[in-house]
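Here the complex is missing a single protein chain, while all its other protein chains stay put.
Letters A and B mark the chains as written, and numbering starts fresh at 1 in each.
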Amino acid sequence: MDNKVAIVGFNMASALDLETTRERLSFDLTRGLFDDLGIERDDVGTFIICTNDFLDGRTISNVFLDPSVGAYMKDESKVEMDGLNALTYACMRILSGQYETALVATLALTGTQVSPYLHIGYTLDASYDRPIKLLNELSAAALEARSYLAKYGYSEELLDDIALQDLANAARNPNQARRLEGVSKDQIAGSAYLYEPLRELHCYPATDGGCMMLLASEKRAKELCDKPVWIKGIGRSTDNYYLGDRDLSGSISASQAAERAMGMAGIKDPRKELDFAEISSLFAHQEPLLAEAMGLLEPGKAAEAYKSGDTAIDGKLPINPSGGPLGGHPICSSGLMRAAEAVLQLRGEAGKNQVEKADVALAHGQDGVCAQQSVVVVLGT
Amino acid sequence: MEETKIVNGAWELSTFHFPIEGRGLKTMLKNMKDKKLVGFKCPQCGMVYMPGPFYCRKCFIRIDDEAEVSDHGEIMTFTIGYADVRGNPLDEPRIAPVVKLDGCDSWIMGVLEGVKPEDVHVGMRVKVKWAEERTGSLQDMQYFLPE
Partner (left out) sequence: MEDIKETFYHTVAPLDFGYNYRVGTYLQRYIDALKDKKILGAKCPQCGKVVVPPRKYCGACNKVREEYVELSQEGTLENYTVGHITLEKGQVNQAESPYIVGMIKLGGADNLLVGKVAGVSPQEVKTGMRLKAVWKDQTEGEYSDLDHFEPV
């Protein structure tokens, strides 16, 4: 996909408690983005709102959020699930030729107003999986973790190494919610077990957050900003729901989504051609699991890769230089935030988290139990 | 089709708490004690909303300029209810008008008393009947009466 649609700007906020309401958060972020870009709401062609009705506590939640994202009396549509799905939809609208600009608006107040675990909890099949009372987001993730660790004989220590890298990166990143200054491996290994092998610091924190992003067509992008970041490829895939039918040590959805996105972007050797990746790994083990599935890490070599710093900010293929979702995970915004962090990198504006060479990147988002659905976006300058 | 076992898949969400913007509502309630109705006005387009939101949705800017609104207005639309929300018949028909108070651009819902259902019409002038004892709550505006 040639340079047809670009990301021209974004505004995001993420904290364990943002002390705000849905209306105020969406207004503040959108108003801030418009001010940065020097535009008004009339300059935006279409709006895609991506929040989860269930987590917002009301159905058709987008009609309440329309005015506060500037969509009053404007063309607006809605996508639930991960924010990268909304980015996909906005991109498609621009490619149709009907719109020059699209605002993607995502948010969730899952840090303070509703428990994020309810999202997966009530995804579970009510006729069997819920009544047996054994499955929930954390136990499913733990089963996935053990399956992955057992596949190559990795030890639980790998989880500590991964979490340490992510949490240390997050501590450096002012955009993150959970910033543990001076976090140590002992602190992580000493945090309480939730479902073995996952400990508290291997898992994402309940977070309030939102991310608004403006996409523009080729013509408008060059007018709106100096450094547009082009969407080179998008891919999506959804796996089987039933946990017992899936091979939890890998991710078919991430593999296929990445293949499709990279195919569209013309990338044949991800490890050589990508400069870094921002992955929605909600639990420590998901980072190498998804990275391996997408062809970013050699299968079976994750433990070595983390020990030798291949995935660190100054490594061969940095993964989650922003810290990833272990630093903050507002449910619908998460994937879009990965894209936003990638945009910062590609513009050379990532401060202490900046990777040296940043021209082509991959951003990944997920939804469903154990990344049942994956969305992958390839971005480039 | 055979009948199979039924399981409960209820979503038990009673742990849901919702902060909502209150400044406009609190301003309105505070003034109702003094039989005044106060909304917010957008300095750019001049729209007056009550209760006042913290931003103007047309201009997309923050607003908090207070503007007083009359307690007299006109009926824009109405409906007459003969049953309550559960379908139980009411003793008296309940007239629910939507009123545009003079000076205000947003419309307010209420209950209309003192007039027979067949005499209500769109465009009819009404006024607020204030409660004798006002405490700064929505009940201070008891109902509407014909002007």
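What we mean here is this: contacts are C-beta pairs under 8 Å (C-beta built on N, C-alpha and C of every residue); 3 or more make two chains touch, one makes a residue touch a chain.
Here the structure is a predicted model, which means the values were calculated and not measured.
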Given A:155, A:240 or A:308, the residue that touches the chain left out of view is A:240
Subunit A residues touching the chain left out here are 19-21, 24, 57, 114-118, 121, 126-129, 131-132, 134-139, 142-143, 145-147, 150, 192-198, 240, 242-245, 248
On subunit B, the omitted chain is touched by residues 2-23, 25-26
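One rule holds for everything that comes next: only the chains that are shown with their structure count from here on.
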Touching subunit B in the complex, subunit A uses residues 20-21, 23-24, 27, 30-31, 34, 40-41, 54, 57, 67-68, 70, 72, 113-115, 118, 122, 126-127, 130-131
The answer for subunit B against subunit A in the complex is residues 7-9, 11, 13, 15-21, 53-55, 57-58, 60-62
